[in-house]
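A single protein chain has been omitted; all remaining protein chains appear in their positions.
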Amino acid sequence: MSNAVSASKVRPALDLLYSDTEQALAGALDDLLAQRCAPAAVLARTEQPEAYDVALWKALAAEIGLAGLLIPEELGGAGASCRELAAAAERLGAHLAPVPYVGSAGVATATALTAAKTATRPGGGQEAGIAADLLRRLADGTVTAAVAVTASAMPADTFPAAVQLSGPQPGDAAAGIFRLRGRIDSVPDALPADVLLVPAEGVPNGLYLVEATAPGLHRVPVTSLDMTRQLCDVSLDGAPARQIAVGASAAAALDAGLVTGAVVLAAEQLGLAQRCLDMTVAYGKERRQFARQVGSFQAVKHRLADLWATITQARAASRYAAACLASDDPDTAVAVALAKSACSDAAVTAAQECVQLHGGIGFTWEHPAHLYLKRAKASSVTFGTPGAHRAALAGLANLPAPA
Amino acid sequence: MSNAVSASKVRPALDLLYSDTEQALAGALDDLLAQRCAPAAVLARTEQPEAYDVALWKALAAEIGLAGLLIPEELGGAGASCRELAAAAERLGAHLAPVPYVGSAGVATATALTAAKTATRPGGGQEAGIAADLLRRLADGTVTAAVAVTASAMPADTFPAAVQLSGPQPGDAAAGIFRLRGRIDSVPDALPADVLLVPAEGVPNGLYLVEATAPGLHRVPVTSLDMTRQLCDVSLDGAPARQIAVGASAAAALDAGLVTGAVVLAAEQLGLAQRCLDMTVAYGKERRQFARQVGSFQAVKHRLADLWATITQARAASRYAAACLASDDPDTAVAVALAKSACSDAAVTAAQECVQLHGGIGFTWEHPAHLYLKRAKASSVTFGTPGAHRAALAGLANLPAPA
Amino acid sequence: MLDEENAPAKVLAQETELRERVLAFLADHPPAQTPRDDFLAARFDAGLGYVHYPVGHGGLGLPRNAQPALEEELAKAGAPDIDVRLNVIGLGMAAPTIIACASEEQKSRWLRPLWTGAEVWCQLFSEPGAGSDLASLATRAVRDGDDWVVTGQKVWTSLAHHAKRGLLLARTDPDVPKHAGLTYFALDMHAPGVEVRPLRQLTGEAEFNEVFLSQVRVPDADRIGAVGDGWKVANATLMNERVAIGSSRAVAREEGAAGFAAAAWRQHPERRTQDLHQRLLKLWAQAEVSRLAAERLRQQLAAGQPGPEGSASKLIFALLNQELSGWEVDFAGTDGLRYDDWTMRRDASSDYARGPVFRYLRSRGNSIEGGTSEILRNIIAERVLRLPAEPRADKDIPWKDLPR
Partner (left out) sequence: MLDEENAPAKVLAQETELRERVLAFLADHPPAQTPRDDFLAARFDAGLGYVHYPVGHGGLGLPRNAQPALEEELAKAGAPDIDVRLNVIGLGMAAPTIIACASEEQKSRWLRPLWTGAEVWCQLFSEPGAGSDLASLATRAVRDGDDWVVTGQKVWTSLAHHAKRGLLLARTDPDVPKHAGLTYFALDMHAPGVEVRPLRQLTGEAEFNEVFLSQVRVPDADRIGAVGDGWKVANATLMNERVAIGSSRAVAREEGAAGFAAAAWRQHPERRTQDLHQRLLKLWAQAEVSRLAAERLRQQLAAGQPGPEGSASKLIFALLNQELSGWEVDFAGTDGLRYDDWTMRRDASSDYARGPVFRYLRSRGNSIEGGTSEILRNIIAERVLRLPAEPRADKDIPWKDLPR
């Protein structure tokens, strides 16, 4: 078996820094989110019926152009890459913005982009046209989309079998309508979506577009660990759908979505981790016990130093994954596994330390620390746990499991 | 499949404390070892040709009766149990005594004891007689024995195939002599042994007694990680041997030896861990940097507090395993896995912290910290790594591996 | 507990006498014919409440380990028993403090209704500004005739909304160093000026309370210990908290957090991975070793050899609960992202059967409540390992001059 190493020895290093564009984007986001997404407001929303802040999402889409970052300019998007997508995700994670960015601008957009590419292949014309049309509507922010997969789905999973094609109704064939039946539990970012992209088992498997208003489509909100990214259970009972990709192309589109999802989520985790560290450091300077700032106690200092080192490492992994994805690098699969595992671990550790080092106040409902903890833990499971991503390295890095 | 838990619910708790006898034994050992086994002397011996302190071992055997602890009084031993054996091992570990206690008073004695029990079974008379005779000689300290297994052997391993029976020489059959051929690398405590107990593959498998002076037996000292328990490579080239157990009885005898070895070694690791903690605490009170005792720095204090907690836990596991073995408890296999994994981890952590928190001096040859580190790391591999012992829990505690 | 008291022969004689005394009591108060409250009151008055309580105050001055014989006889007779869970702080912390530090008159007033459950107690120590550094607390008690007038805010008070009495630590002299200016009171929770508000925690429920004290009048007769001796009395309370943890009953394998994890593993073969298996084996082993360490500590206490190992138990208990429940969430996969209910609840205290997410969240508090893990490590380092204390600037300065 070939040694996984040699290839990387000669490859030029990818840029792991933040570009000026990315820094400007981050700055603009921070300004807007500081105003519209204060911790108290985020906490208050968790007890309101609308868990997602749709108005904020529209503002981010329209004013900053977040919705169309990945979409080419000819389809009305910003023509940016996963690098900018990830840089923005860090800021959204730092502010815990309750918007469907990961699901719509990340997973669904990447899925649709890959589906649209099949237009260049024979027979792929119609599906690709639907995908391209969706991308235009995503780019201008008029439509929000989600891929209907359960939260723990991850890249390279087998194609989901939760939904199947059901019997056609009269006139369906002529209108290009398919019917779907099935149920997908715990779907992230599907609640505020106008359009769902549903993978369905069949011969061949396919990827289908279902309007949120379609008859037979039901979304039931789930009481979620992550109160700022509410899941829902999606059921389809003969809901009408249009096919946007089939067979290998459907699988590739879904995988592209999940890869992008894992990388964007990793960046979001990174932003969250850094914010938890910053909050804890600030509290350590402010809170006094034993007539000293608690941040002057060496055991606290050393733990925060370790956490900072962990985040510093995770940042490199996140940047590398975004850069790989942006340049379609052959090392992308390794990079995704490294980024999602490192950033998830960093975020969970940071959020747990944040609660612990705030002491009693960090355990209360009124302090936002728990919102970060819940987001961190839930995100570490979403699109693959650290353990699942590291397991993928066995094959990718030629470290085979015991026979 | 039955739940592994229920059985333990009704069982009366075993005594996990140190008995008066055990404390007296430990005290006597500490006195003697403080005189005859000072760190400087142990260090100096590592560069002498005789790695083992045979004179000290004879003194421990004769004056304190360590060699015969497990041996019944009717065979001239102390008639004690694995509890006392473990309590003494803690002291030997604390002082890093370079004596073949684990191999002779532990592994070899337990092996011979089990072999001797086959006397009660039909056809087991002759072998048992040889074993009983060996036990008498072990008890009075005239003979030191070792089981010829490689250091990483552990309970429930398959029977070793490194040695086979070779062709008999004229007169062998009449004299009850077998011939062995093969090679076992990295055998602990075999260098100073007068007698080797050699497991050999055959139909059936058997356990054989080979005198150290036998023609065709060669022992080559190994430059060992653990400088205070030197390994050797054993080779047999038609060496004459007497059979002491065959078939299931040989397997049971060998397993009893390895179980006892793991438990005694765990106790030794516990004593070593406690000593490393004590040394580090003492150094923390003595060494000053920044015009303060280094042990007054909170980060150091918290690490030592964590280490103390770890050792406190390991102590309970060690005592439980010794108590299980002493009373032939059905939970013995679980107890061994817990004790060897917990005590090995505690010892390695303690020795590593000892080196680290002594700073530069802990990295030098002249300070004894490295002797503890080397013993700790080597012992953690000997008779099964913590990971290997925890893997055994999958079956023992009904936590099956993924299909 | 003196060694002498535990000499085997003497223990046996004690136990026989005790059993006889219980049987005589049961003959006079047949459980089937006696109303529960009356039975419990009579039992207390007969010295058969907790036998280690003093004579005349519900006990016989016997060692703690005489109690099981009494409980056995009562259970055999089908006698009603007190509900320990209803008044954990009263029984676990208030009673030992009262016995150790209160006057005879106070013992007579408080112990009987405390023991029978008629009066629930709570503890008013922590404040928003005084958590780990309890002695820096700011609640003021000012003498006014035969009363003290108390103003301040307390937090993390379990059972405050059910309690009749609160163990109150307040500052009576701000002009002396912080430990010296404290006094200890038994506060009437129904007195005017006492306001109890639920304190919601990250699980959604409110297991604890905030207690606001505005000009609350406390009779000097309800002071425990001398003026300025509050820190000493409070330490008696806290020490008893630790003994209570250490001396509790034996625990079976997999009885705690490891049981939830192991059960999940056995129920869901389809969720198993090598990563989760290795983590589970490690945690299961640690949990089982921790159980053995608790059992060893129990044996030490029973043998009259109390050790400092209780601090290790609490430290590792918190860590294991957190690690095991974190594992459970990971193992549950998508199910681990779902919760049952975030709405604010009262009196739903620590129902660990609520599922992995609840356990994961609630266990975050285990390393904060009852002494943070950081404070525990300080205690181990300084009191067990005798490592030198850090330089401290707050020991000799009047409380009012401390930096805040």
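So that you can tell them apart, the chains are marked A, B and C in the order they are listed, and the count of residues begins at 1 in each.
In the analysis below, a contact is a pair of C-beta atoms (placed from the backbone, for glycine too) under 8 Å apart; a residue touches a chain by one contact, two chains touch by 3 or more.
Just so you know, these numbers come straight off a predicted model, no measurement behind them.
Among B:Ala173, B:Ala248 or B:Ala401, only B:Ala401 touches the chain that is left out of the view.
Looking at B:Gly27, B:Gly129, B:Gly176 or B:Gly359, the residue that reaches the missing chain in the full complex is B:Gly359.
Touching the chain that is not shown, out of B:Glu22, B:Asp226 or B:Asp255: B:Asp226 (per the contact rule at the top).
Where subunit A meets the omitted chain, the residues involved are 3-5, 8-9, 13, 15-17, 277, 281, 284-285, 292-293, 295-298, 300-302, 304-306, 308-309, 312-317, 319-320, 334, 337-338, 341-342, 390-391, 393-394, 397-403.
In the full complex, the hidden chain is touched by subunit C at residues 274-275, 277-278, 391, 393. Mapped onto subunit B, the footprint of the missing chain covers residues 46-47, 150-152, 185-186, 222-227, 231, 288-292, 297, 299-300, 348, 352, 355-356, 359-366, 369-370, 373-374, 377-378, 380-382, 385, 387-388, 390-391, 401.
The criterion applied here is as follows: only the chains that are shown with their structure count from here on.
Note: the chain lying farthest from subunit A is B, by mean C-alpha position. Residue positions 273-274, 374, 377 of subunit C are each in touch with at least two other chains.
Within subunit B, residues 297-298, 301-302 each touch two or more of the remaining chains.
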